[in-house]
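Only one protein chain is missing from this complex, and each of the others stays in its spot.
And now, chain A:
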Amino acid sequence: MHLWMLLMFLGWCFTEMEAGPGAAMSTQTNGDRFKIEGRAIVPGVKTQDWVSTARVLVDGEEHVGFLRTDGSFAVNDVPSGSYVVEVVTPTYRFDPVRVDITSKGKMRYARLVNYIKTSEVIRQPYPLQIRSSGPHSYFMKRETWGWTDFLMNPMVMMMVLPLLIIVLLPKVVNTNDPEMRKEMEQSMNMLNPNPELPDVSELMTKLFSGSKGSSKAGSSSKGTRPAAKRR
């Protein structure tokens, strides 16, 4: 029973819709013109501040209306038919509403705009009450630089974690244990199979220390190796 009711309702809408524009054509010659009335509200903002930049557009620029100083509007001289009514301001966003005017001009009803299912009806109050859903967002947010972004960066993570391991591991593992040391030396040798290959870091330090202290740096870097081995 319920379903049947729904079907009936939809069917009625269809016929209503078909009648609308067809009738509009005939009435245009008669000169029967009607009025779309309503009110636009921006919560928390004085109407004087935004009405001078606002317009009411009916089906694009087919019919144009202006807002009164109290936010209400009336678009005069509209023939019967089905229209999308939109309040346009550069600052605030209003949702469009579809208004249907029957050929007699008496039955008007408003509904939400749905371009995909054009026959679907979600009733809206008439005279229209169009409430702004907030200011337009025109701008993209710039990516701002913060410490958390920096720290959570994978590159930084890759740098910081090994550093932590290098600093913390010797503390955790007892290096004084001779067996342990032996094991570590072995693993180091495994890691560096070719001792003849020049070390990249060494090269870089040579390069950076410049001509002034090249010999000194060279000798000192040579000196470190034996020192480390002696320990």
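Rule of thumb we're sticking to: contacts are C-beta pairs under 8 Å (C-beta built on N, C-alpha and C of every residue); 3 or more make two chains touch, one makes a residue touch a chain; residues count from 1.
Keep in mind that, in the parts below, contacts and distances are computed from a predicted model.
According to its UniProt record, the chain left out of view corresponds to "ER membrane protein complex subunit 1" among "Isoprenoid synthase domain-containing protein", "TBC1 domain family member 19 isoform X1", "Coatomer subunit gamma" or "ER membrane protein complex subunit 1". When the whole complex is considered, the residue among A:Ile116, A:Val172 or A:Met190 that touches the unshown chain is A:Ile116.
In the complete complex, the hidden chain is touched by one of A:Gln48, A:Gln129 or A:Asn189, namely A:Gln48. Looking at chain A, the residues touching the absent chain are 21-22, 31, 33, 35, 47-48, 51-53, 55, 57, 59-64, 66-69, 73-74, 76-77, 82, 86, 88, 90-91, 93, 96, 113, 115-116, 118, 136-140, 142-143, 145, 205, 208-209, 220, 223-224, 227.
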